[in-house]
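Complex shown without one protein chain; remaining protein chains in place.
Read from first to last, the chains carry the letters A, B and C; within each, the first residue is number 1.
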Amino acid sequence: MTVPHAQVVGWIEEFASTVAENREYLTQLDSAIGDGDHGINMDRGMKAVLGKLEGLEGDDVGGLLKTVGMTLVSSVGGAGGPLYGTLFLQMGTATAGKSELEPEDWAAALDGAVDGVQMRGKAEVGDKTMIDALVPARDAFRSALADGASFAEALNRSAGAAEEGMQSTIPLVARKGRASYLGERSAGHQDPGATSSYMLLKTAAETWSGGA
Amino acid sequence: MTVPHAQVVGWIEEFASTVAENREYLTQLDSAIGDGDHGINMDRGMKAVLGKLEGLEGDDVGGLLKTVGMTLVSSVGGAGGPLYGTLFLQMGTATAGKSELEPEDWAAALDGAVDGVQMRGKAEVGDKTMIDALVPARDAFRSALADGASFAEALNRSAGAAEEGMQSTIPLVARKGRASYLGERSAGHQDPGATSSYMLLKTAAETWSGGA
Amino acid sequence: MKKLINKPDDVVTEALQGMAAAHPDLLRVSFGPNYIVRADAPVQGKVALVSGGGSGHEPMHGGFVGMGMLDAACPGDVFTSPTPDQMIEATKAVDGGAGVVHIVKNYTGDVMNFEMAAELARGEGIEVEAVVIDDDVAVQDSLYTAGRRGVGTTVLAEKICGAAAEEKQSLQQVAELCRRVNVNGRSMGMALTSCIVPAAGTPTFQLGEDEIEIGIGIHGEPGRERRKLAPASEIVESLATPVVEDLPYEEGDQVLAFVNGMGGTPAIELYIVYNELHKLLEERGIKIARNLIGSYITSLEMAGTSITLLKLDDELTRLWDAPVRTPGLRWGA
Partner (left out) sequence: MKKLINKPDDVVTEALQGMAAAHPDLLRVSFGPNYIVRADAPVQGKVALVSGGGSGHEPMHGGFVGMGMLDAACPGDVFTSPTPDQMIEATKAVDGGAGVVHIVKNYTGDVMNFEMAAELARGEGIEVEAVVIDDDVAVQDSLYTAGRRGVGTTVLAEKICGAAAEEKQSLQQVAELCRRVNVNGRSMGMALTSCIVPAAGTPTFQLGEDEIEIGIGIHGEPGRERRKLAPASEIVESLATPVVEDLPYEEGDQVLAFVNGMGGTPAIELYIVYNELHKLLEERGIKIARNLIGSYITSLEMAGTSITLLKLDDELTRLWDAPVRTPGLRWGA
């Protein structure tokens, strides 16, 4: 299995509609420990991305992902904008020139995503951020490949790891982002950014493998 | 029957305690068509008067009433201050030098009260103000005396007329004071100032004649 | 009731103590009777301006004491006109020999107390001219009633007359000017929420989650009409139309547009209101030559706005632009 350009577009569209459906949910999570706008911000950004996709030509996956990143940077704002923007920009760099993705390309894209978010936000696993979903997802994808799993199977294990990572944020005290201002009061709530990152990985698995 | 200086003091004290008891009630009436402070204002003023009474010497009823008036002027503010202040100042002028009040003295005091309030406020009967209680009270007192009624009886008829006058304000549209800004919306509410004026006459009747 | 106060009865006194502590360079506060005078009062040979009214409208009037505006302010209890003894003491403290103008908002209480004070002051040989501001078009005007309330134009009159007094205009000139500002100013206000008088502890009126009051005064008194909540564009239309049509302002007129917050409304909303007002006046060919946007004449923490228009001429514009240095309004100094 490889993932052609059109399916990458499909994934982005699917992520956009998942974010739109979960706009209230993400915002609610952010109200508890942040400023109640994560769903609103991501939805505004992904709607802008959908608008950009329409006019897009060619089949360069890297170019596509960079466009997504640039659009998020200039339409989301807040923490989500630079973080998701950098995530997609780095994914785009990792996949520049490809018209379809091999498993190894996606592994490189996930490396770029994690590195980009960490370069921007300087968060480690356990800080109660997106990173808590992204790092396990990247690691699970690579080790699934090492175990000889199929691309589809690896995507599913990656999404499962993201889900666990997302859930692992619940008891944590936030050390990065707005939630960190709450100190101990941030414990007991699921991180909104980790939740949207799980959605990102889950929609990739669903769109490309049919599984979840 | 005549009313000695000590009983005039008793009336003022009784009026003060009636106002204190009805502080919320008067304020509530004023909330409906004014700014919700008539009870608060009158209570502050009458408490100040009580403080002044303590140090007062001599038996000049006129001097006593003028002191009450001056104290109200400088402690009540709003419309109530100048109106009740002038009322008592004019009552004091009408009874200057008296150590006790004959029926005729009280008639003159009521004349002074009405004239003073009208000079200050320029309201007529029917404007939905204190005047709607005070004018009938003055007129009823004089005509009771003309009918040969006792001082006590005349005081009771005066208080009764004030009560009717107070009630007559309910359907009226206010033409003076703060309630006039409401236009038609002021109809259907009893005027707070007419209510406190009724209390003034009622406490006089109660303190001096035992009746009501 | 949620307020940053200690005891409800101490609100006025403690706010005045705060004023005194904050602005010794601009003003002095006297207690018992309460009044505020500018730090350098009395200014010899200058007409003095005294205003006053209930507290709860801050920065008006105490926050407008200082160079180029008021010489003294008499703060009453919350929403209750001050008493004549405050006014007479303030008048004596600022009289610099050129006479004193009392700027009085048209409320029965304010008018009567200032009347008594003026009688007493004149008895002591001080020349006093009283000017009554009655600019609120929400109130039907009539010979047989108390007439219109004084609202937003008061702020503009205090600024403009303060500048004229600073120029050493005469008592008659300053009083005449004040009447001219009043005649050329019109206002109307609305509330999104009621306010709570500290001594009362509960809202003066109850408004539903989707209701507003149109045509309110500044004392938490209900307005002339209760309506459903509406977009800012409609609200501005309801306020500005009666204002514009009352004077009437004409095409080509230059105006000062004053968008006022009632105390609980933030600047971001006032600019949305201003934006609507600007469009509305542009359509009518009325030019906003000057503006003032902010919470200058308030009703405690009430959310809402009022709109005031003042028809300008060259003299009014020049006096508006003149330097002013008070806690509440300051420029050029």
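FYI, a residue touches a chain if its C-beta (ideal position, glycine included) is under 8 Å from a C-beta of that chain, and two chains touch if they have at least 3 such contacts.
Only a predicted model underlies this, so the values are computations on that prediction, with no experimental measurement involved.
Novice: May I ask you to name the displayed chains that the omitted chain touches in the full complex?
Specialist: Within the full complex, the chain left out of view touches A, C.
Novice: For the chain not shown, which residue from A:Ala20, A:Ile40, A:Leu53 or A:Ala152 touches it across the whole complex?
Specialist: A:Ile40
Novice: Which of these, C:Tyr35, C:Tyr249, C:Tyr274 or C:Trp320, touches the one chain of the complex that we don't see?
Specialist: Considering all chains, including the one not shown, the answer is C:Tyr274.
Novice: Quick one: which of A:Ile12, A:Val49, A:Leu83 or A:Ala109 touches the chain that's been left out?
Specialist: A:Leu83
Novice: Of the residues listed, A:Ser31, A:Thr93 or A:Gln167, which one is in contact with the missing chain?
Specialist: Of the candidates A:Ser31, A:Thr93 or A:Gln167, A:Ser31 is in touch with the missing chain.
Novice: Which residues does chain A use to touch the chain missing from this display?
Specialist: Within chain A, the residues touching the omitted chain are 27, 31, 34-37, 40-41, 44, 73-83, 85, 120-121, 175-178, 180-183, 185.
Novice: So which bits of chain C touch the chain we can't see?
Specialist: 2-7, 11, 14-19, 21-22, 55-56, 58-59, 63, 192-193, 209, 212, 229, 231-233, 235, 263-275, 278, 291, 293, 295, 298, 300-301, 303-305, 325, 327-328, 330-333
Here, only the chains that are shown with their structure count from here on.
Novice: So with touch defined the way it is at the top, what topology do the chains form here? Options are line, ring, star, complete, other.
Specialist: other
Novice: Measuring centre to centre with C-alpha atoms, which chain is farthest from chain B?
Specialist: Using the mean of the C-alpha atoms as each chain's centre, the farthest one from chain B is A.
Novice: Can you tell me which chain pair comes out on top for contact count?
Specialist: B-C
Novice: Quick one: chain A and chain B, Cα centre-to-centre, how many Å?
Specialist: 77
Novice: Using CA atom averages as chain centres, what separation in Å is found between chain A and chain C?
Specialist: 56
Novice: Quick one: report the Å distance separating chain B from chain C, using the average Cα coordinate of each chain.
Specialist: 32
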